[in-house]
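Just one protein chain is left out here, and the rest sit where they should.
Coming up: chain A.
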Amino acid sequence: MDRLVVQGKTQVAEGVVALVLARPDGGRLPDWAPGAHVDLTLASGATRQYSLCGDRWDAHTYRVAVLREPDGRGGSAYVHDELAVGDTVGFGGPRNHFALVPSTRYLFVAGGIGITPLLPMVHQADLVGADWALLYGGRSRGTMAFADELARHGDRVTVHPQDEGGLLPLAAFVAGADEGTVVYCCGPAPLLAAIEDATAHRPRHLLRTERFVAADLGAPVRDEPFVLELARSGATVTVGPELSVLEAARRAGATALSSCEQGTCGTCETPVLAGVPDHRDSILADHERAAGDCLFPCVSRSCTDRLVLDL
């Protein structure tokens, strides 16, 4: 199974740690663009999503930042309390449902840990010479990660802690939007509702949001071997953690064309006849994942004891 090793772990704000992740062999990681997140499989098979907030020009490390969620089911607490430098985590993706569309003007609104996907976006907006501004809210200054990194952008960035200035002045912030301005917002549900209200008079596609909702837990990701059955030949093979489904299928005699072998190109797409896939690719949208009728065996695996593929 594809795993990443924790190369660095730093406290970047109260309740927020940043992780630097790399391949155990130091190889290139899959490419990504601002707005992308990876799926990390933490202890006990729990999968959580974390937005990439590092530098895409660095092909060898990912950076994510994780907020401790006291009411959660333990994923973020595990990252804070147990995960240590040198440990490994399972990973899938990157996937992107929050892509930065081309424009000459952007307004970015971040609430708390919602700064993570916006951080590479503002760097990119700067790089292409777009006109942009960021309004960044949080409970208090000490809880707001990356305010220091953002300081170099001067007055394009407004840091607005709630205990000093109250709620974010959204209406005023978006008042200057012209017809080409795209608004990006990531943060807690009340903030997203407020930005929708504040931009209700504008075309819908000019507002792009992402919510860090806790996904319903599907079957937990497994480390134990499962049985792969190839429907066309009837062959079966046991797939342990050291083997990809693609490799296992080939060992069992299947011809399976592949290319990138990192879940991005789509060449190896294979119909699933039985079993529940554990999707690790960068390609399928959430509803396509949920359908469970195909998988990319170069990276994806099985949540169930038995997986039957049309191979």
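By definition in this document, a contact is a pair of C-beta atoms (placed from the backbone, for glycine too) under 8 Å apart; a residue touches a chain by one contact, two chains touch by 3 or more; residues count from 1.
Heads up, the rule we're going with is that contacts and distances are computed from a predicted model.
A chain of this complex does not appear here, and its UniProt-recorded name among "PqqA binding protein", "Transport permease protein", "Aspartate carbamoyltransferase" or "Cytochrome P450" is "Cytochrome P450". Interface note: of A:88, A:124, A:158 or A:304, the residue touching the hidden chain in the full complex is A:124. Interface note: of A:102, A:154 or A:234, the residue touching the hidden chain in the full complex is A:102.
Contact between chain A and the unshown chain involves residues 28, 31, 33-34, 56-57, 59, 96, 99-103, 124, 127-128, 182, 203, 205-206, 250, 255-261, 265-267, 269, 283, 288.
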